[in-house]
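One structure coming up, written as structure tokens, with questions to follow.
With one protein chain held back, the other chains of the complex are shown just where they sit.
Each chain gets a letter, A and B, in the order it is written, and its residues are counted from 1.
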Amino acid sequence: MALVDEHAHPHVGHAEGHHEELGFWRKYVFSQDHKVIGIQYGITALLFLFFGFTLMMMMRWAIAFPGKPIPLVGGMFQEMGGVMPPEFYNQLGAMHGTIMVFLGIVPLAVGAFGNYLVPLQIGAPDMAFPKLNMASYWSYFVGGVLMLSSFWMPGGAAQSGWTSYPPLADIAPPGQTMWLIAMLCLIISSLLGSANFIVTIIQLRAPGLTWMRLPFFVWAQFVTSFLLLLAFPPLQAAAVLQFMDRVAHTSFFLPSGLVVSGQQLAVSGGGSPLLWQHLFWFLAHPEVYVLILPAFGIIAEVIANNTRKPLWGYRSLVYAVVFLGFMSFIVWAHHMFMTGMGTAMSTFFQTTTMIISIPSVIVLTALIISLWGASIRYTVPMLFALAFLPMFAIGGLTGLPLGLAPTDIHLHDTYYVIGHFHYVVAPGTIFAMFAGLYYWFPKVTGRKMNDLLGKIHFWLSLVFINGVFMPMFIQGLAGVSRRLYDGGASYSHAQPVLEWNVFMSVSAWLLAVAQVPFIINFFWSMFKGKRVGDNYWDATTLEWSATTSPPLAHGNFAEIPTVVRGPYDYSVPGAPRDFVPQHEKLQEA
Amino acid sequence: MDIPYTVEARPDTGVYNAKLGIWLFLASEVMLFGALFSTYILLRTGAESWPHGRDLGLNVPLATLNTMVLIASSVTVVLSWASLRLNDLKKYRLYMGLTLLCALGFLVIKYFEYMEKFHHGHYPSFNTFFAIYFTLTGLHGLHVLGGIVVNGYLWGPGVKLWHRDPQRFTNRVEVAGLYWHFVDLVWIFLFPVLYLL
Partner (left out) sequence: MAQTHDVESIRRETRTYIKVFGALAVLTVVTVAISYLHMPPALAIVVALLVAIFKGSLVAGFFMHLFHERKLIYWVLVLTVAFFVFLLLYPTLWELNLNKL
């Protein structure tokens, strides 16, 4: 057999010949290039993640040392003698959730990774609608700025939790209105983005790139985009209704005869607080799959590349995520078992919830079996990917008792729930994001990140992140509620497990310290990192094999490649190397 | 490098990018209005009694007129697209102009309806019926306004594209038309739900 490489030497600069040079603003700020937009999304989202993390670190002080002046930032609360007031704690809680989910992880997973990689992996010159792509980023940016500015509203930022349940949210200070406006901007951003992704994936696939030859990452983004497209509008509607409640004094979510602080509210009444929960969770359950599906995609790419063998059960993985996406729309009421639903409804939602765990297990199983018999390269991205598997498994399995009403009634709104979803999202999704950052860094910059710093970052993060979240299961099973300003200190049943609070808080602060090697590594490698070749990881997918690192500014590819094989042809018997790029023909000798 | 399938259809899917894009957008709009209709149903089934729009002073004849106006604008926009396909720019401008006039007329009539309500003290805060009435018609009105902006652009400065790339301009009008029909479609359901039932 001999190897015929159709595109051995992509012509650098060939595609740039007939494009006029853009000015600074059009090139870096109001860019329509999906790569620049991806980087913009990435940087903004990382900053928001860091900010959201900072809010949490402040909360952890109030939980671990209730009533003690908070160091460093205590100056903000001079009239309280440096002690954080409970209202401020509530603001931190609501904003931590909102920022992490809507401004941090989704923009990083979809906006940054999706934007940068999807067109490259499908062999497209750009997204289908570059102008909409730019509008999507700037709508996100405006939403983020509004969200942050709400801290300076009278009465502070939103403080009714990231779920903003009425009637509490309906009568909260004006920061809540700002939250709603910011959410509308974010929803518009993700609607524009998701429609763009779907059109791009359906219409712009390179010749020969059939559906079953798509890299799994693209499939994950495809399903994610459908979730964003169809699940977000009900929250948009709900936000409009709550906005009406707050501004035009309607009563969509306010029941008749509502009494607040001993006084009957002067509203017409007749509304339903549960309506908000339906509309909110209609979005927010698919939303948790929006958080995890891109992570699956990244982990699958990293595992295939570092095991040097094809993913086990590629088709099962694809069918599993499609089914997962579909089912995620009909499980939302398992967040509402405590609202007094009828048994018929409860049975239905418990059943769908148990069914939806099946595809998740299929994905996890396929990824674990992919490791079997591999000669694994323990690179930094692979370490994060390997850690993802058990961490996500813990997060997923602890979710099962929450999906069944009898156990959920005990565990509802306790720290157990916090532990569960943080295991899915923090050592789950965020580890996957780190895996992706280390993995595609050479593609974006042409340089690799430092391995030693990466390994330090990985091991410290792994230890401390478990230190933060594992004790939450203990506290939750003991019945300690979430959202308590003093971490449960005033509740007698919480006393035996109270000592974990300091342990968790110290772990959280050490987790922040563990990010220092990453931050140093990130900036240092950007300018001084070791220069590497176009296909540093010897990968098969188009973004590595068919273009340069970083890819060509206009159009990504010197020539659109023609795909001739599936995405993970690693260690093909008889091939000259242990990987065969998707656009390379192996010829019979 | 140019983005493929902006004008001509991709052979295996049979559509051009913007057409798929607008249908996806409309799909999300279906979910948006779906959530609001769901709200309406929930509030109505949960209420002890639900008023008849007409008994609360909703003006049925005026709303019927408005329905006619919107339907007329829907047919003129599809005729304007047909004119472009017949290479008749003059007729396109005529029909698109009529569409714009109808849309503006719809908003003017809506304005008088709103003023009449406010005059009687029927604000959104009056009861849940008026709350959902103003929210649904208000949001629909915003969609009409958005349609006016898009169609106005295509009627005025947007025509330049016709002389450069007629097929692309025709596609744009088709896509804008699809959106406009959807706005009409929503009203077809809003009208009986709010005024007649």
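One rule holds in what follows: contacts are C-beta pairs under 8 Å (C-beta built on N, C-alpha and C of every residue); 3 or more make two chains touch, one makes a residue touch a chain.
Given the structure is predicted, the values throughout are model-derived calculations rather than measurements.
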Among B:V108, B:L142 or B:I188, the residue in touch with the chain that has been omitted: B:I188
On subunit B, residues whose C-beta touches the chain left out of the figure: 8-9, 13-15, 19-20, 23-24, 27, 30-31, 34-35, 37-38, 41-42, 45-46, 54, 60, 64, 67-68, 71-72, 74-75, 78-79, 82, 85-87, 167, 170-171, 174, 177-178, 181-182, 184-185, 188-189, 191-193, 195-197
Residue ranges of subunit A at the interface with the undisplayed chain: 202, 226, 230, 234, 274-275, 278, 282, 329-330, 333, 340-345
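By definition in this document, only the chains that are shown with their structure count from here on.
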Gap in Å, rounded to a whole number, between the CA centres of subunit B and subunit A: 35
Complex contacts: residues of subunit B adjacent to subunit A: 1-5, 10, 13, 15-18, 20-21, 24-25, 27-29, 31-36, 38-39, 42-43, 46-47, 123-128, 131-132, 134-135, 139
Of subunit A, residues touching subunit B in the complex: 15, 124-126, 128-130, 132, 191, 194-196, 198-199, 202-204, 229-234, 236-238, 240-241, 244, 248-252, 267-268, 270-272, 275, 278-279, 282, 554-557, 560
